[in-house]
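The other protein chains are all here in position, but one chain of the complex has been omitted.
When the chains are written out, they are named A and B in that same order, and each has its own residue count from 1.
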Amino acid sequence: MSGPIQIRSDETFTLNVGPQHPATHGVLRVKMQMDGEYIVKAETVLGYIHRMHELMGENRTYPQVLPNLSRLDYLGALGYTHGHVLAVERAAGIEVPERAEYIRAITVELNRVASHLFWFGAFVMDLGGFTPLMYAIQDREHILDMLEAVTGSRLTYCYYRFGGLYNDVDDDFIAAARAFLPRMRKSLKKYDALVTGNIIFRKRLEDIGPISAEMCRKYGATGPVARGAGIDFDVRKNEPYSVYPEFDFDVPVYHECDSLARYKVRMDEMEQSLRIIEQGLDKLPDGPIMPKKKPKLIKPPKGDYYQAVETARGSFGIRIVSDGTKNAYRFKLRSPTYSNMSLFDEACEGMMIMDALAMMGSLDLVIPEIDR
Amino acid sequence: MSLTILNAVVAVVIAIAFAALNAAYLVWAERRGAGRIQRRPGPNVNGPLGLLQPPADGIKLMTKQLMIPGGADKALFMVAPVLAMAPAITSFVTVPFSDTIVAHSMNIGVLMIFAFASLGALAILFAGWGSRNKYGVMASVRAVSQNISYEIPMLITVITIVMMTGTMNLKEIVAAQSGGIWNWHIVPSLSSPLMPISFLIFFICSLAETNRAPFDLGEAESELVAGFHTEYGSMGFGLFFMGEYANIVIGASLITILFLGGWDCPLGLFPGVWWFLLKIYLLIFSFIWIRWTFPRTTIYGLLNLSWKILIPISLFNLLLTAGLLKVF
Partner (left out) sequence: MGSYFSEIFLGLKSLVIGLGITAKEFFKPVVTVSYPYETIKMSERYRGHIELIEDEEGKPKCVACGMCQRACPSGCISLASKSVEYEVEVKGEMKTKKKKVLTQYNLNFTTCSLCGQCVESCGFGAITFSKEYNLASSRKEDFHFDLLNRLKERNS
């Protein structure tokens, strides 16, 4: 219905989907040349929320950078903090006790479910259905209450430390998490009936916004965007880290390359995260949460260290170049949304603006993470 | 002579007051209904149950500054909200609430209501073009094509009903359905077995004519900021808002009169204005229910629905009814 179309006239006008717009989920500006309802050319302009996190990483000591990582992608903050903590532990050679790794995995997966729930609500709201947003936020409240009882924060967590965690989880958290699992599975069924099966919704998403596997490779897109195009790559399976090899979960891959495939990938990922949480709660060992010998001052030896983790939006990479002092020499963050966003310019040529915005919603953008 | 003029004036004023009061308090009903569907209370701070919320909103809208964007076409910009509200309210003059309560019963009542309803499309066009805003123009182009496409199946269905009853007078159409639920036009009868489908088509078309979700492309909030009323501030927006709800009441009244028997009781016992009001409000509740459940259709999905599905089915129904009326 909306593949490349012949431009009928040479009279085009410029429409500025400006930094303030309900659909762009943050401060993103897209300059579009339009011919009626069809987009001739689109150009994204970034940089409205650049906060120099990488430079702050160079000017602060390693423990002082911890709060910065949560502010990158505030919806899935624990995943990013996990990546940073793993990178510095690899650099400085710190051992992490097993109980801490299991709790980290459980909380990261809870955060992934919360992030996908929020994406789901905002996406359906973009398409015009306001009610699923409210239901998704109610479910997300349960997760945020659980994480608040453990960490003290609801959105921007500073819970992991180099070597383990800040404080331990108690039995209330385990009981609450176990009670949450069947409730969430019932909600997923409800979303299936209310949204996924709905014919208006399907017509909005089927064959809309095709992103082929070749385009994903060209721009380096990862995460649900690539898995909706048939590329079977998940950092948790392909480059395993932390305690993920112990868990038994599937990686959903769909081959249709349209927005509905990306939507289904994320809904299935929520179910798989619930499986990981269940297994994590069953296998949780006793023990300490911080290592016995924790260095007072973190000064990694000279070298170049990289760690990639799978966040809700794709493969987040963090590269630390250390010159032996207590500040990093170079602190590079590889943002998955930046690569996912770059293919929007090429992919939306010839589409109607409604479909282009539906495709943008299915890419799951969080703009502060692009601009860092 | 003067008494009949006085009668006429009072009747018209009451009809207009009913329409305006409904338009104001339907907002309250919608917000509370939407709140309950989303498991939150809705407005409950201003007055008991939030009943003073519409007057509070009205006062707020009236005291805001009315801004006209520079370079806008002033005449079109100012006329558009009035043109959106006035036809909806004046159509009430001919709607019969019961056997004896009608402001002015006309022999071409159906035609008059549809003539006024078509002016709504013009109002949207003036609003979008006159505000000199690209978002507004795009939205009003979509909304006008939607309005025009959905008038056609609506009129074809109404022609079917007019053929069955033989008159365009709204009171007589209701009178032809008196006697209980088996006489109502929604129930399939020997001369028109596809009537429930006609009811469904008319229902969908009134959703589209009043720009309600899932057909609210004209005000597609998340894509085009606010659609054709982006540039409208205080009372201009208020008039569009109230005009939309007045249109909803007109649509619900038409459905009741044409298909559900007007003021007739389902068992044929105590016909009266209370049945009419009950049916209108049940239909309006279903409008609200549908709005908060479904997402928005695309423009081509919408036009496909009208031209490829609704028009063929309603034309087929028209021909079938015409043929069967000759036989039975």
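In the analysis below, a residue touches a chain if its C-beta (ideal position, glycine included) is under 8 Å from a C-beta of that chain, and two chains touch if they have at least 3 such contacts.
Since the structure is predicted, the reported quantities are computational estimates derived from the model, not experimental observations.
Shown chains touched by the hidden chain across the complete assembly: A, B. Listed residues A:T12, A:Q33 or A:T156: the one in touch with the omitted chain is A:T156. Touch with the chain omitted from the figure is made, among A:T44, A:N111 or A:N198, by A:N198.
Listed residues A:Y166, A:F233 or A:Y329: the one in touch with the omitted chain is A:Y166.
Contact between chain A and the unshown chain involves residues 60, 63-68, 71, 131, 135, 138, 145, 148-153, 156, 158, 161, 166-167, 190, 193-195, 197-200. Where chain B meets the chain that is not shown, the touching residues are 33, 36-41, 44, 289-290, 292-294, 309.
Here, only the chains that are shown with their structure count from here on.
The mean-CA centres of chain A and chain B are about 44 angstrom from one another, to the nearest whole unit. Contact residues of chain B toward chain A in the complex are 34, 37-40, 134-135, 138, 142, 213-214, 216, 220-223, 225, 292-301.
Listed in rising order, the residues of chain A touching chain B in the complex are 1, 13, 15, 21-23, 37, 124-131, 134-135, 138, 194, 198, 200-201, 203-204, 352-355, 357.
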